[in-house]
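Apart from one protein chain that is not included, each protein chain of the complex appears where it belongs.
Moving on to chain A:
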Amino acid sequence: MKRKNSWFYFFIAPIFIALVMVIIVPLILGIYYSFTNWNGIQSTKMVGFANYVAIFHDKGFIDSLWFTVKFSIVSIVLTNLIGLSLALIVTQKFKGNHFLRTVFFMPNLIGGLILGFIWQFIFIKAFSSVGDLIGMASLKDWLATPDTGFWGLVILMSWQYSGYIMVIYIAYLEGMDRELLEAAEIDGANIWQRFRHIIVPLIAPAFTVNLFLTLSNSFKMYDQNLSLTAGGPYNSTQMVAMNIFNTAFGQNQMALGQAKAVVFFVVIAAVSLTQVYYSKKREVEL
């Protein structure tokens, strides 16, 4: 019996140790530190909920949380709308539809940091050139105001992730029973009716997956935020992930940064689990 167990632990140990060292131990330590006056090297006393109370008086954090929520809602809706439209387009039978998939998907292979830099060039240089050409001064100095910075991030996110969301919708669209669609067509359903009453219910699981993906990608966004606006102007486009980083490594307030990180975890876990629960429930109803 003993010999039987030993192989089991031998197979699991290496990666389980990695998980414990890299995620579980830091998670437990992090929760503990958030209740202390930890400065990155040592913690001398417990401070109870003082760090958590401080968070709610930290205007920078509240602003970044609010910005992240607004950004996530807008980009989740846009990315899914565009992604689904792209999927419906490229699943039509015409020459070149596979080439289109390749193009739409391409941004997802490149890191958010690099994409943010490319778009920084576009917003700063190309947009102002277009502004000069057509005489629209409002196209100048994008990224220099909070509003245009917001839309800059939304455009970047939608451009990058729509292709990813598209391939997931495609997977479900192609798995659909074509006979149902043909039957509906013969019965005289028009293109909108076929979409709303046949396609949408059949690909309901795709909504669950894609909402989850876009939600977690937009909520946790960091690289694109850093390279496109770096939080500017005056931290008005700073998202939560960047606020945590700057609190800990910029201002060296480790315990406060860690308390924010714990709040971040709780918010993401709560929102994601609620979303999956409700989407699964709706799948049945659609």
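Operating definition for what follows: contacts are C-beta pairs under 8 Å (C-beta built on N, C-alpha and C of every residue); 3 or more make two chains touch, one makes a residue touch a chain; residues count from 1.
The criterion applied here is as follows: contacts and distances are computed from a predicted model.
Enquirer: So one subunit is absent here. Using its UniProt record, which name fits best from "Tetratricopeptide repeat protein", "Sugar ABC transporter permease", "ABC transmembrane type-1 domain-containing protein" or "Acyl-CoA dehydrogenase"?
Expert: Going by its UniProt entry, the chain not pictured is "Sugar ABC transporter permease".
Enquirer: Hey, which of A:51, A:148 or A:227 is the one touching the hidden chain?
Expert: Answer from the full complex: A:227 touches the omitted chain.
Enquirer: So which bits of chain A touch the chain we can't see?
Expert: Residues of chain A in touch with the missing chain: 7-8, 11-12, 14-16, 18-19, 21-27, 29-30, 33, 40-41, 86, 88-90, 92-97, 99-115, 117-122, 125-126, 128-130, 133, 159, 163-164, 167-168, 170-171, 191, 209, 213, 220, 222-223, 226-227, 240-241, 244-245, 248-249, 254, 257-258, 261-262, 264-265, 268-269, 272-273.
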